[in-house]
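Then we have chain A:
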Amino acid sequence: MTDNTAVLKEYSTIWQVLEDNAKKYPNFPAVREKAFGIWQTWTWSDYSKNSNNLALGLIELGMKDKSPVAIVGNNRQQLYSAMFSIQMAGGIPVPIYQDAVAEEMLHVLQHSEAKIIIAENQEQVDKVIELGEKLPNVEKILFLEDKSMRSYESDDIIGIQKALELGANSSEKTLSEFEKRKKDQTSETTGVILYTSGTTGKSKGVVLSNANILTAASGAISFDKLRPGMEIVSYLPMAWVGDFIFSTCMAPLGRLCINCPESRDTLMTDLKEIGPDFFFGPPRIFEGLLTSIMIRIEDASTIKKRLFHYFMNLAKKVGGDVLEGKSVGLFNRALYALGDFIIYGPLRNSLGMSRVSVGYTAGEAIGPEIFEFFRSIGINLKQLYGQTEAGVFVTMQPDGEVRSETVGVPAPGVELKIGENGEVLYRSPSSFVEYYKNSKSTNETKDNNGWVATGDAGFIEDVTGHLKIIDRAKDVGKLSSGEMFAPKYVENKLKFYPNILEAVLFGKGKEKCVAFINIDLSSVGNWAEKENIAYGSYQELAGHPQVYDMIENHINEVNMDVSKDKMLSGCQIDRFLVLHKELDPDDGEITRTRKVRRQFVEDKYSDLVKALYDGSKSIKTETKVTYEDGREGSISATLEIRSAKLVK
Partner candidate 1 sequence: MFFLDPFFYEILISGLLAGVMYALVALGFVLIFKASGIFNFAQGVLALFAALTLVGFQTGQIPFAHLLSLFGLHATHWGAGFPTIVALLFSLGVMVLLAWLIVQIVLKPLVNQEGIILFMATIGLAYVLEGVGDLMWGANVKELNIGLPEGPSEIILDATDMFIDKLEISAAIVAIVLVVSLTLFSQYTKMGRALRAVADDHQAALSVGISLETIWWIVWSVSGLVALVAGVMWGAKSGVQFSLSLIALKALPVLMLGGFTSIPGAIVGGLIIGVGEKLFEFYIGPLIGGATENWFAYMLALLFLLFRPQGLFGEKIIERV
Partner candidate 2 sequence: MEEKKQNNRIMEVKDITLRFGGVTAIEGVSFDILEGEVRAIIGPNGAGKSSMLNVINGFYHPQQGEVWFNGQKRGAMKPYQIAYQGIARTFQNIALFKGMSTLDNIMTGRFTHMKSGMISQVFWKGKAEKEEYENREAVEKVIDFLEIQTIRKTEVGKLPYGLQKRVELGRALAAEPKLLLLDEPMAGMNVEEKEDMSRFILDVNEEFGTTVALIEHDMGVVMDIADRVVVMDYGKNIGDGTPKEIVSNQKVVDAYLGVSHD
């Protein structure tokens, strides 16, 4: 394994990498953005020039040394460039989730005390303006898109073009100040503050130093042997650590080219156009892809359907082995090659993954079928386990050792151990400095020797050395019988069914386990259409008896599966109901990264939980909801409660 700290000998900050690339490879593409119908391409030299100008502009606008600057918006060339500009100018970039509502934004802005905000468009600027009085610190807002911004423009709200012009014509004083600030920086200088989405409570600002970032990026590049010139599509939120490491750190260090899609609606088309070499997606992206494949193939002609299923069966048998270069026999290999031409190749092409040499998924457990599906058609999909505090990578799956149940071996430079309570702990040069202005939390998470508690329970397999994650450490509890209660473990099994979008399991300290189920509207809706089931709303579909039958079957199967594991067999579901609304980040029920806020849900739907335990057959309830435009309302429903089969 290469030493990922070697990179620190060459560079001490991430923007130095950019500057180095601009010098050595000025005309190679660095970052593209789909805009005005084509992929507008910046070379390394364009990228650097823009970043320098903006940095100077920021200083001209009064940006102080070491001060945080917020960035909010979709993945945009200018925003990525702004990350470097802020660092160069001695500041600390604080990216914010672009779909955060104003209140969520408020916390980050107040906590970080950012004085300058770089926002993508009117939508984001509006949110900041809405907060108005509550943000006395904010001095300047820069915006990227002029559209509808004409009436906003003032001394404090200015277009980024203006800032760039200021930078291009900056004074001598600014220039020398700029040089000084750049020179002052070391590898220990803070590179970024990333606010975690936080499953509980207010989000915390994770401080990563340049050393953290550089070692993490360098380790990942060597681990997967990424080569210069590879393409990545940057579509995940810029505030998320993964995108930060991939697009802002690994890209310059490995000289990868990043591509920003035109909009969220065009992501799939844009992804297909680019055909990335390196792809990261949370499990739900892959679930979504698989569901759409299955739905579309169902509508295909009989011949195509037969071909598809025939070759998918073959792929299931031998695809994984072919991918790992294991022997499958000459006949199977020939057949697989034919399948590759007729089915797998076109499939990969239609997903935009023809060229993917490394694909990763993380964040949540991925369904084994989904995982195997993508591997079997020749996409090298792997899992990694990580968190913001680690600079993403804790463990990664090396080629040839990929299994869906484990999350791989420690990433370069990472040491791993299991705590007394079963919690996974790690230590690495990439692990974070501290939580910003929150030493209490820092001390809770990171001990004096640098070991960081992940908050996840898991164990290391003896033979392979691979890490296996069971659940959130604090969620793992005991039933009243003393048996182990690991809700996530069961929920994940349920969520592997395409019809189930979310599941929430209750049972800590109780005798039995009960569950809420959220159906997947696209998948169940499609099924309903085929079965000729009429429904007027989500609620009506969710409450349909036939839907209940279907969900009951799924739960029975999961119970069967869970019963096989002695340690966890108490986690079988006794009674369940199908929720009448989708769990929604706008209602605070799940996080923006789609993690269930267990306690919140339990409190909000306490009447339902109670009914699940008191044996009633149905329950009438009323629920508050927040609509997309921010209005609030409430819906009422009568929900059926069913019992599932328990296996002894």
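As a convention for this text, a residue touches a chain if its C-beta (ideal position, glycine included) is under 8 Å from a C-beta of that chain, and two chains touch if they have at least 3 such contacts; residues count from 1.
The candidates were selected such that all candidates are chains of the complex that A comes from, given by their letters.
Remember, it's a predicted structure, so these values are computed and weren't measured experimentally.
The candidate list 1 or 2 contains one chain touching chain A in this complex, and it is 2. In the complex of the two chains, the chain A residues touching candidate 2 come out as 35-37, 146-148, 150-151, 262-263, 265-266.
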